[in-house]
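First, the structure itself, so that you have it in front of you.
All protein chains but one are shown in place.
For chain A:
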Amino acid sequence: MATRSLVVVGNGMAPGRALERLFEAAPDAFKVTIFNAEPRVNYDRIMLSPVLAGEKGFEDIVIHDDAWYAERGVTLHKGRKVVAIDRAAKTVTAEDGTTAAYDELIIATGSQPFMLPVPGQTLPGVVAYRDLDDVEAMLAAARKGGKAVVIGGGLLGLEAAAGLKAQGMDVVVLHLMPHLMERQLDQAAGYLLERAIAARGITVHCKANTHELLGVDRVTGVRLDDGTIYEADIVVMAVGVRPNADLARKAGLDVNRGVLVDDRMRTSDPSIFALGECVEHRGAVYGLVAPLYEMAKVVAAQLTGDASAAYRGSVTATKLKVTGCDLYSAGDFADGPGREEIVLRDPAAGVYKRLVLKDDVIIGAVLYGDTADGPWFFDMIRQKTDVSAMRQTLIFGQSYQGGASLDPMAAVAALPDEAEICGCNGVCKGTISSIITAKGLTGLEEVRAHTKASASCGSCTGLVEQVIRLALGDAYNPAAVQPMCGCTELGHDDVRRLIRAKSLKSIPAVMQELGWKTSCGCAKCRPALNYYLVCDWPGEYEDDNQSRFVNERVHANIQKDGTFSVVPRMWGGLTSAKELRAIADVVDKFAIPTVKVTGGQRIDLLGVQKQDLPAVWADLNAAGMISGAAYAKGLRTVKTCVGSDWCRFGTQDSTGLGVKLEKFMWGSWTPAKLKMGVSGCPRNCAEATCKDIGVICVDSGYEIHFGGAAGLDIKGTEVLGHARSEAEAIEIIAALTQLYREEGRYLERIYKWAKRVGAPHIRAAVVDDREKRRSLFERFVVSQKTAQVDPWAERVAGKDAHEFKPLESIRFIQAAE
């Protein structure tokens, strides 16, 4: 059992990694207590930009969830900020009075964003870009649309600007210096970057000295020294961070810019470690994750008794995480005595490369436009490789050296085992290769799970795959993601994510932005894209008729002889003498050869000529009937039994609920067809337990089922949850349908989707989490506002008339030759 107490102040990525290492090496050595000022678990801060851009959600970037802490017996105090350390008594005290005693203490208080000391800096609507609260504030502002001003044109500022732009805001970047990212780029490269940023529709204003922030109750704009005013609904300050060293300073520890530590990561008090962004080591303060992870490794080793473990400083590399702007910088690239530089420019290709050398060793590299050689240069910086022999061609990259081929595999094969592959998680090539052999791994996901390589920002995924292929040879099958079709390498999920993240709102836009290999797609991808766009941009996207399968284009079902079948809606399976009479008249009038009752409790008119369709619909419309959508990847039928109105066993009004569901949900498009059933008691006469969504009425309310199948596959439903009222049942069913609409792949029935994502995920979203359910329900309602238009009535009124009319017939022709 643990006898010693370890207290950690701060719960960011650095202490998180230190604890991981500690628990791996010595699971029972310490009883751990964590104080976190933020009210949440440890998450991946590097991934805030993708969250802001809408490419990921918070749950995707959690590193340690509550269960992780529970399994390791860690006491995690969320939302409790430590205000004092009593070094004599060896205790820490939080704001709310919570105290904890320690044998060893880790200070990991991180850094805090620097806020410009100008008037108005405390107004609501002025945020930093540091934690999830900031991102949420930005997302909330973006939902209302409007204007955003980002102060600071460095890495973070540009990522924030790109994210806000992707969320649909008008964005201005204000930068004090004459060009963007002046710490990494010279003027020419800064210009290339500025051009690329401007091409995304973001305004860049350099040499912008912020004078004041305007507004009374809330920020409304920014005024510059030169008098220029930019309106703003939100202002993001991204002008740098400074170490959070106040707690250490108050405790009497040695502090300069940050908390001073030695190579063992110990502060001036030997019982107290410090690590992360709050630390100053050999005069350097770090804000990137790779050095923090190196520090974490040393702290964990020291705690488990390895007194020789030492941190000797880091060379850092960084990458701009803005899609479409490739920028990589590593090491030290400032001017200085004895330094030389090599620069390559290709303005037409938008490429800029700069290497800084000292004594025949590369000490810094900046690559813009073509960053493929980044890791190679970075490796030489870290190895202090003597480059005098290849100086002449160095800037052209690895493929020009020693006749090595352009094959990326060869480049990866040539890397030494110590070469870093994943910068975010500090994983080198040798670690990946050896774990593949040791554990018999066969794929990317497994490698990610075991090493975390490419598990954070993912930009090294290609490299990791090449290392896997080197280790496994042909046994490695990288096609983990099935492409949508031959027109693209992307899978359905990636296409869908990018449609939302990049606000792509037409099929040509998707094909252009995502690099489709064909000029106008194929019969597989076009209907899928059309569905994704209909679903994701309700009311905005204009349906592309030519990308729909014939049945959905002409709102009837094509038969083997080219005629069509027509199925009017019968709500919940109910009909009337008036409707039946109208159907009979239509059958006579158009000489319809076959009339059949369907399995979904309605009537199918088979063998209708295409040109007769509008006239048939006009007569059915006149009797009050609309399209039954028997052809749609959308809501089809809601089958019911007679329920408590008639049946002696009925517990609830199953027919009434079926009718309500059908009237509420008709017209909605879904990834594949959606059939429902409502049974009035567990005898289940409506066969609800083999439907996509089913309801079994019971005395206490409504049991909601989903994921049944009775076609190619036969499968009983699973119980999703229990609703006490009709209204609750309808809300759960609509939320379930919306989740399926948003996550299902085109042509994937509910049961297959459920198998892929797992029932617990679905249950959590539509049953357990009331808020999530409510927002899913509301999105469904919004979508229905524009979806519930009877396609038959539209066509009776003349829409798509060409679709139903043949060109003039040619009857009497003599061959002219």
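Everything that follows uses one rule, which is that contacts are C-beta pairs under 8 Å (C-beta built on N, C-alpha and C of every residue); 3 or more make two chains touch, one makes a residue touch a chain; residues count from 1.
The definition used in the following text is that contacts and distances are computed from a predicted model.
The chain not displayed here is annotated in its UniProt record as "Nitrite reductase (NAD(P)H) small subunit", chosen from "Putative ABC transport system ATP-binding protein", "Nitrite reductase (NAD(P)H) small subunit", "ATP synthase subunit a" or "ABC transporter permease".
Remark: the omitted chain is touched by one listed residue; of A:Ala523, A:Val597 or A:Ile714 this is A:Ala523. In the complete complex, the residue from A:Ile46, A:Ile558 or A:Val642 that touches the missing chain is A:Ile558. Annotation for chain A: contacts to the undisplayed chain at residues 518-523, 526-527, 545-551, 554, 558, 560, 562, 802, 806-817.
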